[in-house]
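Handing you this structure, nothing more for now.
Every protein chain of the complex appears in place save one, which is left out.
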Amino acid sequence: MTIAQFSLPEQLVLILAALVLFTSFALLAQQRMLASIHVFAWQGALVAAATAMIAGVYDKHHLYFSALMTLGLKALLIPWMLRRLVDRLGIAHEVETVVRPALVMLAAAALVVFSYYVALPIEKLSSLSTRSTIAISMAVVLIGMLMMVTRSQAVSQVIGFMSIENGLFFAAVVSTHGMPMVVELGIAFDVLVAAVLFGVFFLQIRESIDSLDVDRLNRLSETDEMNGTRE
Amino acid sequence: MTWAGWLLALLQAALFVAAAPLLTIWVKRNKCWLQNRRSPSLLQPYRDLAKLFRKQVVLSENASPLFRSAPYIVFAVTVLAAATIPLISTQLPTTAIADMIVLVGFLAVVRFFLALAGMDVGTAFGGMGASREVSLSALAEPALLMVIFTLAMSAQSTNLASTVQYLHDAGLVLRPSLLFALFGLLLVAVAESGRIPVDNPATHLELTMVHEAMILEYSGRHLALMEWAAQLKLMIFGVLIVNIFFPWGVATELSAAALLIGLVAVLVKLALIGVVLAFAETALAKMRVFMVPQFLNLAFLLALLGALSHVILEVDI
Amino acid sequence: MALNLALAAVLAALASAIVSLAAHRRIGVLKWLSFPLLGLSGLAAAVAGGMALAGGDAQVAQLPLGLPWLPWQVRLDVLAGLFLLIIGIVTFAVGIFGPGYVSEYEHGDHPLVQLGFFTGLFIAGMQLVVLANDAFMFMIAWELMSLSSYFLVVFHHEQAANRRAGFLYLLMAHVGGLTILLGYGVLATFGGGFDFDAMRVVELTPLWASVAFALAFIGFGMKAGLVPLHAWLPEAHPVAPSHISALMSGVMLKVAVYGFVRVTFDLIGEVQWGWGVTALLVGSVSALLGILYAMQQNDLKRLLAYSSIENVGVIFLGLGMAMVFMGTGHEGLGAIALIAALFHAFNHALFKSLLFLGAGNVIQRTHEQNMERMGGLLTRLPYTGVFFLIGSMSIASLPPFNGFASEWLTFQAALQAVALENGVLRIVIPFTAAMLALTGALSVACFVKAYGVVFLGQPRSRRARHARATAWGMRGAQGMLALFCLLAGVFPNVMVGLLGNVSQLLTGARMASATQHGWLWLTPVSSTEASYSAPLVLIGILLAWWLIWQLLHPRGARSVRRGKTWDCGFGPLNARMQYTGTSFAMPLRRIFSPVWRIDEKVERQSEAEGLRVSRLSHQLQVSDHSWYALYEPIGRLVLVAARRIARLQQGNIRVYIAYSFFTLLVLLWLIS
Partner (left out) sequence: MIGLYFTLLLPFGGALLLALVTNPAVAGWLNVAISVGTLVAAVTLALSVLDQGPLLSPGGWFYIDAFNIYLVALTAFIGVTTAIFSRPYMTYVLSEGWVRQRRMRLYHAMYQGFMTTMLLALTTNNLGILWVAVEGATLATVLLVSLYRTPESVEAAWKYFVLCGVGIAQALFGTVLVYFTAAHVLQAPDIGLNWTELRGVAGQLDPTVMSIAFVFLLVGYGTKIGLVPLHNWLPDAHSEGPTPMSAVLSGLLLNVGLYAVVRIKMLVDPALADPSFDNPQLAGHLMMGFGLLSFLVAGLFLHRQQDIKRMFSYSSIEHMGLMTFAFGIGGPLATFGALLHMTVHSLTKSAIFVTVGHATHIAGTQAIEKIRGLIKTQPHVGWGLLLGTAAIAGFPPFGVFTSEFMLLTATMESWPWLSVVLLSGLAIAFAGLFRNIHPMVYGSVPEGQLPVKANMLPVAVHLILVLWLGLSIPPFLAQWFDQATQLITGSHFL
């Protein structure tokens, strides 16, 4: 079946999925701190919108709540916290250079293809119209990881991590219409605590190596140049 | 085995011990003749022994009891070894006490105590002699054993009497293994009984001496026993060679005639081998101590060849 | 009955371990409680072993220990009995020897608890190994033995060398243990069960049987110290306290032999002659190299340890011959070789522990381990001197002592090679016999050196000069072992007859003709082929001696006069002029030089015209090749691999994330 046969709301969900994917590309490409925080917030908002959409279409009422939760957490609270942190740390206007951005973009695109290829058999089985979103969310997760690999800035690593969470949540919502409430609450709680802890750690790292460049966190290594060989 | 057999064994042993000095002096006489010197009389070694037995023993003050008992052990064990060798007759109960391997064991005991006695006083000479003795015989002994293996595999026995019996009954058979074994045994005999070219009993030259260095501290009856044991050793090897490889004439039953023939035969054969030894010692020169290993390796090689040629050429399964 | 007695022995050993927990700073506990308990345990073990060896049929029982589906099973058959007897005798001797020996630990803080506790465990472990009837219990007892002996090896852990030895020992023991475990694994996988009874009945395919044999051979050979797996042995055995060295060299190696015999002859069952050839060659090489290495040692205990390698080689040579004969269907001949090997194992246990106890005695009195600083001890420690002499004669396999009897049997077995159909074997066996002959001759040389340098000549150090007599217990233990050496040598028929039961069990044949001519004659095949009468030999020697004394000793001869040693007219001789151990071994070192890695340095300082040498210094380092050929390469390999691997942990978190990222991708790619 082609997209034409979907009902409008379903098409809208697909649109949102595409947008989420786009935002994570944007995150990957974005080199300004503040801007990437904003993009991240937008991604959260899109996920929340998608959730609300699903809730509306398949009238799953508890999803409204989780949509709200997502909006509050991912689109408002966490971005706000990050914003405050970067202000306090005075790195708000820092610009981080990504090595070989074109290559990274290419890799991200490849990841999308890859996750589509992995998800193909799943789609065969699925009867939900929103099945293809699994591929999208897997791609979002992988791209998030790619972002953490390519960025050496602690804050952008956290953003990458959070976008992975977004991808997960998106997958949970659109492919399975939401996990049981308790689980979602638990996950949300974990994410919140994680965000707080990240904040704590920014400060700790800052005071220990007075920078947020994770590449400089390499005291604990076991290669020869770090510790003399002992025969 | 009857009491007669045991009596004969006893007599034979006595004869063996008594005749040992004779062989030595016989070789010496031949050498003298060959080098046209005047030779001592055949009784000379007996006179020497008697003199030594009468003389007082002078012991080094740091000689231990082992030093005093060594001569007796050495001599006793050598006599026992002699007693187990068929000299005249193969009808010998004593051969059952110790077969050829035990015979080698006896020689090892002798060497063990000789060497210890040499080290006991704590002079440089004694230690040197002991060291050389054990090192050289460490190479000679395996050669001897290989010779014995060759014989044993042919004769299906390590019992001397039955081996001699077997070879005697087999008559004249040309066995390559025995040929190798003979030459191996000859070399070993020369080395073990300390003759030229391995050792020279006549000199006390510190660079070369082996046996003499060990008994340097001995005097009086102790020295006599040591000397006599050495002569016995020579005799033992002589008898082994002649009676195993040329068993003709050896008495195979206990009759007076046979025994007489056997006696004459062995005396003649020993006389002959004495002449051969004398020739060899005149012709050859004493070799350097560290040439001796090659000499013994040759002996070992010959013996090994003997064993292998027996397995390869003579057994058919 | 016998089995209960054996278990009682184990309990006594454990009890001695427990009581010595109270020995902290109180040596009396060790002297008057734990060592007597050990002696008791040894006595019980010896009696039980003797009964089992004579008794014949096996006794089994189950202990309330082990896994729910695999309880510990113990079994006491003739084979176990033999080795239990060995363990028992030596343990008993140690029990007597110990109190006098440990009295040197009275002063200074020595970990007495460690000593007593682990000695008890060690002995209990060995006894359990012999008793075990399932692989699981066997392995536990085996490793208990290794572990506790390791703690005894590092008893003097202040010296770095001992620590190193301990580490090496533990490592090798563990590797060997794992190999054995793997061997049992093979047997169990096909036998469907870890108890030996299941393994006995099963028939393995030749390939798997060979695999199992190879594993057992490597594992037990490692413990027994076969070349080239021997390197740990001369390091570990000497550094332990001497009575422990006696136990390790005298008994533990035998336990390894036991394991090998049990697995090969009993559990696998169908012996292949190819295995025999392997054991034959490895054994003869070990024997030869072992004695050659021993010859060059100047540390008395190291020398003894190396000579253990030699004797184990001889034992395996005999076992190999037995396997060859059995593999080619000559059970009767196999029995001769097997009996010879087991008899040698028994004898080696006796004289090697005798020698180690003697060495311990000497070392305790002189506080020297280096032979070059001993000498003239025969007059100072007469008892030890005489006993050590007996031990040396036995180990040098001189008639009429026990070493000779077993070696003689081995030779007789070798001579039966003619009966074999396979021409190659007919050549190989005489050849190994030649190696054995060389070994025997060298061992004479080696122990002439040992005895001559340690006990004869003039004392080479002040401590040696002032060595004084020792405790009665120590003499008693050595005396007992020496007596056994003599008895086993003079009446070999007794032991051979008993060992017949073992060969009956393992090969289905016994040396019937061996003892048919009564206790006086030992005739392996038939009286015409070969015979040896040790009693008559002894009598003959004594008779000859007596005759000489009677006939030749001149009546009323003036008694001996003591005089100075002849010094060639140069001033008086001193101790430094006599031959040292090193110089004694020089000819053989020169003849067999390729065997060792020798680095010898001679520094000669001569005066201006270069004629008179004013100063001369000589350094000699003799080490064996296996280090450089086998051990160091492996160690280096591991380290290199470790260094490569370490790059994984290079510190940058992004790399780490990349790891999990790519792991994920690869796995996803794999499954779809």
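The first chain written gets the first letter, and so on, giving A, B and C; residue counts start at 1 in each chain.
Basically, a residue touches a chain if its C-beta (ideal position, glycine included) is under 8 Å from a C-beta of that chain, and two chains touch if they have at least 3 such contacts.
Quantities reported herein were computed from a predicted structural model and do not represent experimental measurements.
S.K.: What are the shown chains that the left-out chain touches?
M.R.: Per the contact definition above, the missing chain touches A, C.
S.K.: Of the residues C:Ala8, C:Ala22, C:Ala58 or C:Leu171, which one touches the chain left out of the display?
M.R.: Candidates C:Ala8, C:Ala22, C:Ala58 or C:Leu171; residue touching the omitted chain: C:Leu171.
S.K.: Among C:Ala12, C:Ala80, C:Val154 or C:Val622, which one touches the chain that has been omitted from the display?
M.R.: C:Val154
S.K.: List the residues of subunit C that touch the chain left out of this view.
M.R.: 64-69, 111, 136, 139-140, 143-144, 147, 154, 157-158, 160, 163, 166-167, 170-171, 174-175, 178-179, 181-182, 185-186, 188-189, 194, 638-639, 641-643, 645-646, 648-649, 653, 656-657, 659-660, 663-664, 667-668, 671-672
S.K.: In the complete complex, the non-displayed chain touches which residues of subunit A?
M.R.: Touch set of subunit A with respect to the missing chain: 118, 121-122, 125-127, 134, 137-138, 141, 145, 148, 154, 157, 161, 164-165, 167-168, 171-172, 175-177, 179-183, 186-187, 189-190, 193-194, 197-198, 200-201, 204-205, 208-209, 214, 217-220, 222, 227, 229-230.
Definition applied: only the chains that are shown with their structure count from here on.
S.K.: Averaged over CA atoms, how far is the centre of subunit B from the centre of subunit C? Could you give it in whole Å?
M.R.: 35
S.K.: Compute the distance, rounded to whole Å, between the mean C-alpha positions of subunit A and subunit B.
M.R.: 100
S.K.: Using mean C-alpha positions as chain centres, tell me how far subunit A is from subunit C in Å, no decimals.
M.R.: 69
S.K.: Where in subunit A do residues touch at least two different other chains?
M.R.: none
S.K.: Of all residues in subunit B, which are in touch with two or more distinct other chains?
M.R.: Residue numbers touching two or more other chains: none in subunit B.
S.K.: Could you list, by residue number, the parts of subunit B that touch subunit C in their complex?
M.R.: 53-54, 56-62, 64-66, 68, 72-73, 75-77, 79-80, 83, 96-99, 101-102, 105-106, 108-109, 111-112, 115-116, 119-124, 126-128, 130-132, 134-142, 145-146, 149, 152-153, 156-159, 162, 216-217, 220-221, 224-225, 289-290, 293, 300, 304, 307-308, 311-312, 315, 317
S.K.: Note which residues of subunit C are touching subunit A in the complex, please.
M.R.: So the residues of subunit C in touch with subunit A come to 639, 643, 646-647, 649-654, 657-658, 660-661, 664-665, 668-669, 672.
S.K.: Spell out the part of subunit A that touches subunit C in their complex, as residue ranges.
M.R.: 114, 117-118, 120-121, 142, 145-146, 148-152, 214-215, 217-224, 226, 229, 231
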